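All protein chains of the complex are present and in place, except for one that has been dropped.
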Amino acid sequence: MKKPTRKIINDPVHGFITINHPLVFKIIEHPYFQRLRRIKQMAMASLVYPGAVHTRLHHALGAYHLMCIAVSELKDKKIAITAEEELAVKCAILLHDIGHGPFSHALEHMLVRGVHHEDLSLQIMQALNEEFEGALDLTIDIFTGKYHKPFLHQLISGQLDMDRMDYLSRDSFFTGVSEGVIGYGRILKMLSVDHDQLVIEEKGIHSVEKFLIARRQMYWQVYLHKTVIAAEKMMVKILQRARMLYDQGDQDIIVSAPLDYFFVEFNGKMDKASLDRFCKLDDGDIESAIKKWSTHPDPVISRLSNHLLNRKLFKCQLQGHPFDPEFIGEKQQKAIKKYHLSQDQLDYFVFTGDAVNTTYQIGDENILLLSKDGSVQEISHVENALIQGALSTPIKKFYICYPKK
Amino acid sequence: MKKPTRKIINDPVHGFITINHPLVFKIIEHPYFQRLRRIKQMAMASLVYPGAVHTRLHHALGAYHLMCIAVSELKDKKIAITAEEELAVKCAILLHDIGHGPFSHALEHMLVRGVHHEDLSLQIMQALNEEFEGALDLTIDIFTGKYHKPFLHQLISGQLDMDRMDYLSRDSFFTGVSEGVIGYGRILKMLSVDHDQLVIEEKGIHSVEKFLIARRQMYWQVYLHKTVIAAEKMMVKILQRARMLYDQGDQDIIVSAPLDYFFVEFNGKMDKASLDRFCKLDDGDIESAIKKWSTHPDPVISRLSNHLLNRKLFKCQLQGHPFDPEFIGEKQQKAIKKYHLSQDQLDYFVFTGDAVNTTYQIGDENILLLSKDGSVQEISHVENALIQGALSTPIKKFYICYPKK
Amino acid sequence: MKKPTRKIINDPVHGFITINHPLVFKIIEHPYFQRLRRIKQMAMASLVYPGAVHTRLHHALGAYHLMCIAVSELKDKKIAITAEEELAVKCAILLHDIGHGPFSHALEHMLVRGVHHEDLSLQIMQALNEEFEGALDLTIDIFTGKYHKPFLHQLISGQLDMDRMDYLSRDSFFTGVSEGVIGYGRILKMLSVDHDQLVIEEKGIHSVEKFLIARRQMYWQVYLHKTVIAAEKMMVKILQRARMLYDQGDQDIIVSAPLDYFFVEFNGKMDKASLDRFCKLDDGDIESAIKKWSTHPDPVISRLSNHLLNRKLFKCQLQGHPFDPEFIGEKQQKAIKKYHLSQDQLDYFVFTGDAVNTTYQIGDENILLLSKDGSVQEISHVENALIQGALSTPIKKFYICYPKK
Partner (left out) sequence: MKKPTRKIINDPVHGFITINHPLVFKIIEHPYFQRLRRIKQMAMASLVYPGAVHTRLHHALGAYHLMCIAVSELKDKKIAITAEEELAVKCAILLHDIGHGPFSHALEHMLVRGVHHEDLSLQIMQALNEEFEGALDLTIDIFTGKYHKPFLHQLISGQLDMDRMDYLSRDSFFTGVSEGVIGYGRILKMLSVDHDQLVIEEKGIHSVEKFLIARRQMYWQVYLHKTVIAAEKMMVKILQRARMLYDQGDQDIIVSAPLDYFFVEFNGKMDKASLDRFCKLDDGDIESAIKKWSTHPDPVISRLSNHLLNRKLFKCQLQGHPFDPEFIGEKQQKAIKKYHLSQDQLDYFVFTGDAVNTTYQIGDENILLLSKDGSVQEISHVENALIQGALSTPIKKFYICYPKK
C-alpha cells in the first residue's frame, strides 16, 4: 500500500502533530505501536483524576512532536544535524516507551519478571529493525547512547528530554493539575548544544526551575497520590494471589491468552516468541481478568477484585517515617475482625511500603546552563539557585494501606 | 460508612467539581455509576482523535457541575427553586446517561435489541430509587418530564441542556477540535425562566448561535468522521458475524460472562436479572471479545477483528447522494478478488448506509429568547438570524466502506 | 550597533515569536514601528471589554509570527518560495498596518482627511525603503499586489490572510469573547497553492466555516457593540466640535504638537513633512486632548469630553431598519430639556447612522477549496455549504445614540 506523504493528527495538548516521512508512518501503523493505544499512560491514576485516561500512544506521538520542534530550533541555531540523524532521533523518541506493558510501573516485576521496560523497548526496536531491513540502525545507536553526538541521546533520555517534557505537559493537561504545567515552549527555544552536550541558555533558568518543581509537584500530588498507591498495590496483591492460586493448581485463574502465557509459561528469558506474546498484552487483559476474578470462589481474590473494580479502595496513609508496629497491628486486628481473615490472608489486606522521589540529583545527568560569554555551569551552582540543597535530597515517604471502616 | 460531607474532583475541562451532599456521594460510589468509568464517551473516535478516550463517568460529573452553576445562576435571578428540586435536578443529570452500554450508538441494537438507552436509564434509576428508599422520587419525576416545572426537565434534556453543554465542551477539549469550543460560561449566565419554561436572555443570541454551529461542526468533523464511521460499522459487522456463528452452533464465540448473557440468553425483555447483567457490561467486554476473535478460525470474523484491533480500517467515502450501484459493484469485485470472498461474505467487507444531522429543528424544542421588555421569541425569528432556513434542514450523507487497496 | 541575530518575544496568544533576521530587527526597532505600541488595536472597545487594551504593535508581531508558520508549512508542501520572497512577505505583514493613526476606524476622516490608512502604510513603507536603501523593494511589490506570485499578496491581504487570522485570535483572546476563537492552527496546516493562488485543502472546510462565522460574531458582539459605537461616535463629535471651535478662532483648543499639526496645518496632501508628523501621532495625543477639553469653557465639548473620560456613555440602540423620525424627535426633545441645548448643539447629543457587515462576499476574493483529485471549487459551491445565501448578504444595522435618562 502506498503510504500518504503527509498527515496531521489533532493533539489537544500541543495542537497539530505532522507526520511527513514514510518510516514514521510505518512505525505508527505497526501493531506493536498501535498496542500502545490500549495502555493508559497513567495506569490507575484515573481513579483519582477522572480525565487521566490518555494512552501511551498519545504520549509517544506528543514526544515525537516536541522532538520535531527541538530539532528545528537547534538547526535554526546552526547546530549541525543531518537529515538521517533527524529522522533517527524522531524514530527513537516514538519508540522510547514501546516496551511498556500494562500498568507497567506496578506490574513490571509481576508479569515479565526481571526484565526492565527499557530493555524490552530495545528488543522490540531490534525486532522492528529486522522487519524494516535495517532502517532503524541509527535510531538504535542513538537510543542506546552509542552514537558520537551525545546530545541526540540526551533529547530522548536526560534531565530535559522530550519524554519528560511531554509527559509532564500531558499528565497535567489530562488530570487538570495546574501545578504540573510547564513552560516547555520556552525551554525548547532555549535548548542549545555545546561540545556535543545538550545545554540550555542561561535565560532559560526560570523555566527549568519551574520544570523541576512541576515534576516534584506531580510526583507528590499525582503519581504518588495515596489513593493511587492504594489502587496500584491492590492490583499487585490481586496478581500475587492469582499466581499463588495458579501454583496451587487452580485452573479457574486462567483467563485470556496473552496474559496466561506470562502467567503460566514465561521463564524469564525474552525470546522472539515471548516478545511477540508480550506485544499483544494490554490493559484490557488485566482489567478483564480482575473482572472475572471478582466472582472467583477464593474470598481473597474475589474481595480484592471486587473492591478494585467498583472503586472501593483501601485507605492509604503517607508519612515521612515508618509506621509504628503497634499502629500496624491495630489495623491488622480490625481487618481480621472485619473480614474473618486467617493469618496468611492478612498481608493482602494490610500492607506497608515506601516511595522515593528526588527533584534533581546533583552529579547525575546534570542540567548545564550556557551563559552569553560561552561558559557553561551546572544549574545548582548558579547564585541564589532555587535548585540546590534541599531539592537534591531524595524524599522517602512511607505508606500503609488497610480496609476502610 | 460515614460519607464525607465535601469533596472536590479535578476536571481539566471545568476546573473543580464540588460534591457536597450525601445522596450525590451515594450515587457516585454506586457500582452502576462506577461502571461508566469503563465506557468511553466517544466510542471509536479515539482511533482518529487520540485524546478522545474520556469516559461517560467524566461526562456525567461534568454535566452535574454545569447543573450546579445553572441552578445557582437561576437562583441569583430570583427564580424559585427549592432545596429538594435543586438536589433532584442534580441527581437527574448525574444519572441521565446511566443506561448507556458499551459503544452504545453503534451497538445499541446489537446487544439489547429493541431497548433504547433512555429507557434503560429510567429503569436503572428506578432500581436505584428502590435501593435508596425513594430518595430519587422527585429525580425521576423531573427526568421523565412529569414535574410541574418544565424548565427543570429542560435543563436535563432540551436544546440548551447541561448534557449537550458538557459533551460539546468535553469532546472538543479531548479531541483538540477547536471548532467545537462553545461559550458555555456565557450561556449559563444568560439562562432564565419565563412561565416555567427555560429561556435565554436576548443578549445571549451570539453564544447560542455559536453553540448550534459548534454542534453542527462536531457532527461532521468528529462524530460522523468517515474513519470513525468505518470503525463503528466494522464493529457492528463483527458482532453480526459472531451472532451468526453462534446461531450456527459455534461455541468458541463465547467469551466473557457479561457479554455472553446478552448474546445467548437475553430475550428482549428487561427484567431485574437482565438489568443487573447489563450493569456489568463495559467496553472491555467488547474489546476483549474482538481480541479473542482476531484468532478465531472463521476467516471473516478473524479478519475483521484483526483489522479493527490493529487499526487497519476500511476506507470510507461520504457524499450527499447515494452511491452509484456500478461503483459499489466495482468495490465488491475488488474485495472478492482480494480476500477470495464468497457471495454471502461480501456484505461484511463492502457496505453502504447513511447518516443524518440537523443543526436546529424549528418547531421542535425551540430555543426561546427573552428580550428586555419581557417578550419572548423563537430564535429563528430574530432579524438577520444565523439560525434559519438552511440550518434547520436535516442533512443526509451517504457512506460506503470497503477494504483499502 | 550590531544587531542580535536571534530574539524571542513572549506572546500570550501564540506562544513565542522568533525574530531571526537583521532586516526584521531594523523594522521593529524603528520609531515608526514602535509608535504602534501607543495605538490600541481595538480603540474604544476596552470600555466594554476591559481586557481589550492590546496594541497594534502586538498585532503586527502576531501576524508576522503566523506568516512564519504559513511559509514554513507551504515550503514543507514543496511550494517554491525563495529566501528573498520569504523575508519580503514577512516584512510586508509586519508593516501592513503601519499607516494606522490613533482610533483610526473612527477618526480616519477627521485627522488625515481623504487619506486611507492603506495608502499611508504604503507611503511609510516607501519612506522606510529609502532609509533602508531599497531593502524593501520586494516587500512593496508583494504588498501592492504587483508581484507575479499572487499567493504571497493573498497571505497579507485576502479572505484567509494572516492579518485576519491574527486579529480574530488576538481580539477574542484579550476580550475573552470565546465566540471569536478560531482554529487558525488547522487553517495554517491546510493552506496550499494552486496555479499561484492561495487555496485551502478540502478537509479544512469546517475550520474555514468556523473562521467566517467567528468573524461575523466578533463584528456584532464586539466591533459593532452598541456601547462601543456610542463611545466612538462621541469621540468623533468631540473632534468635530474642536475643529469648529478652532475655526471660530478658539486658541484654547490647541493642545499637543503632533495633534495640532493635523488640526491646524494639514492640507490633505501627504508629503515627507506631514508623514513624519503623522508618525508621531498616537492614542495619547487624542486622550490628553479630551482630558484637557473636559474643562474647556464650551459646554458642548466639555460635557462630551467629560462623559467620555469618565465612561458616562450615551445610550445606543441598534436595529435592522432606520429609526422612526418621531422616536428621534422624542429623544431630541429630552436632550434639549436635559442639557438646555440650542438647535445647533443638538447634533452633538442625539445622532443616528448605520453599520454594515458581510460574512462572506461571494465573487470577491473567493476562498478556494482544493480537493484530493486536484480540482478547485469556491467554498459556497460545496454541498450543504454553511456559507451561502444568507451569509453572503451584507447586514446593515441602524443606530441611534442619545443621553441616558
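The chains carry the letters A, B and C, assigned in the order they are written, with residues numbered from 1 in each.
Convention: contacts are C-beta pairs under 8 Å (C-beta built on N, C-alpha and C of every residue); 3 or more make two chains touch, one makes a residue touch a chain.
This is a predicted model, so every value here is computed, not measured.
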Contact set of the excluded chain (shown chains only): A, B, C
Contact with the hidden chain (one of B:59, B:149, B:189 or B:210): B:189
Among C:11, C:85 or C:250, the residue in touch with the chain that has been omitted: C:11
Touch criterion as defined above, residue of A:178, A:295, A:333 or A:375 at the omitted chain: A:178
Positions on chain A contacted by the hidden chain, ascending: 177-179, 181-183, 185-186, 206-207, 209-210, 213, 216-217, 220-221, 319-320, 383-384, 386, 388-391, 395
Absent chain, residues of chain B that touch it: 6, 8, 15-16, 18, 20, 76-77, 185-186, 189
For chain C, the residues touching the chain missing from this view: 1, 9-13, 15, 29, 31, 34, 37-38, 46-47, 49-51, 53-55, 57-58, 61, 173-177, 256-258, 280, 284-285, 287-288, 291-292, 295, 309-312, 404-405
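To be clear about the criterion, only the chains that are shown with their structure count from here on.
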Self-contact between copies chain A and chain B, residue sets same or different by half: same
Euclidean distance of C-alpha centroids - chain A vs chain C, Å: 49
Rounded Å distance, chain B centre to chain C centre (Cα mean): 43
For chain A paired with chain B, centre-to-centre distance based on mean C-alpha positions, whole Å: 31
Sites on chain A at which at least two other chains make contact: 15
